[in-house]
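Once you've had a glance at the structure underneath, I'll fire off some questions.
One protein chain is absent from this view; the other protein chains keep their places.
Up next is subunit A:
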Amino acid sequence: MDSLEILDEKLTECPANSEDAGRSSVCEGCPGQTLCRMQGGADPDQEIIDVRMGAIKHKVLILSGKGGVGKSTVAYLLSLALARCQSSKVGVVDLDICGPSIPKLFNVENQPIVQSPYGWKPLVSPNEDVKVMSVGSMLDSDTTSVIFRGPRKTGLIKRFLKDTFWGKLDFLICDTPPGTSDEHMAIVKLLKNVKPDGAILVTTPQEVAVATIKKEISFCRKMGVAVLGLVENMSGLVCPCCKETSEVFPGRGVVSLAESHNIPILGSLPMDPKVTECCENGRNPLENYPESPTVQGIMEISSRLIGLVNNG
């Protein structure tokens, strides 16, 4: 049994993402050693991925660490805003293999994935013609569970990048599951040569969520991913009855986090039941409720993002 001191060292010194993966002295006895050794080193598929990703101007990761803060919702709204208000060609890749929400949000649930001579054709959403790829679209029914261990998830993510005919895009938004594990390491490694623009971190106001964001910032730092900014989701609820804004998840952590880590706040998105309803039904809130504070918020975030990636 490892002593606690050795464990602490292993926790902080794990070189899983470096050339030493599986080969360092710290790796001895680690259950992941074989896998890391196999997955380290040059990958022949990387060239194909580099070519596909080279045709895409900006690659942005949506990260959180904490579940249920609205990564997929923010990915959805942001991609609509970029397409509609910034005239961009946008694609979204759903890296949440176990819990893929993207097909429902984009209203592509009934579209099958079709093979073409150039690869898998991504689905095209009726909402702003955003191109979408998700494991959700490969499943027979919505009760089918995808019970993959890490390496298989990584393999599928690689195929999303290597085998999908994305074509020329202005933005590829990568929606991720919560955590800092296989999927996150995979996407960073696969995009390494094509220099992704960075990550947008989504959180909700309460401290329990903000605490996990600090880990996500640490992840980005360790993996060499730029942090483009923070989005505070569910920042308040506009009561449809009395129009007063109430705090549902009280907390002031986001502002102090942004200050202490020197990260810009890209914007705050309050909860609007009308927008939530649109998301539930795969409708376009930008078209249906343009005056909603949430829609206004995401439009501001999209223009700030354009400013950041074009100046970077």
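As a working rule, contacts are C-beta pairs under 8 Å (C-beta built on N, C-alpha and C of every residue); 3 or more make two chains touch, one makes a residue touch a chain; residues count from 1.
To be clear about the criterion, contacts and distances are computed from a predicted model.
Engineer: So one subunit is absent here. Using its UniProt record, which name fits best from "Dolichol-phosphate mannosyltransferase subunit 1", "Cell cycle checkpoint control protein", "Cytosolic Fe-S cluster assembly factor NUBP1 homolog" or "Presenilin"?
Structural biologist: UniProt lists the chain left out of the view as "Cytosolic Fe-S cluster assembly factor NUBP1 homolog".
Engineer: Taking the full complex into account, find the residue in A:154, A:235 or A:292 that is in contact with the omitted chain.
Structural biologist: A:154
Engineer: May I ask which residue of A:120, A:166 or A:249 touches the chain that does not appear here?
Structural biologist: Residue touching the absent chain, from the options given: A:249.
Engineer: Touching the hidden chain in the complete assembly: which of A:107, A:125, A:164 or A:206 does that?
Structural biologist: Selected residue, touching the omitted chain: A:206.
Engineer: For the chain not shown, which residue from A:23, A:57, A:192 or A:222 touches it across the whole complex?
Structural biologist: Among A:23, A:57, A:192 or A:222, only A:222 touches the chain that is not shown.
Engineer: Take the complete complex as the reference. Which residues in subunit A touch the chain that isn't displayed?
Structural biologist: 1-4, 7-8, 11-12, 14, 16-17, 30-32, 34-36, 38, 65-69, 72, 97-99, 101, 104-105, 142-155, 177-182, 184-185, 204, 206-208, 211-212, 214-219, 222-223, 237, 239-242, 244, 246-251, 271, 273, 276-277, 279-281
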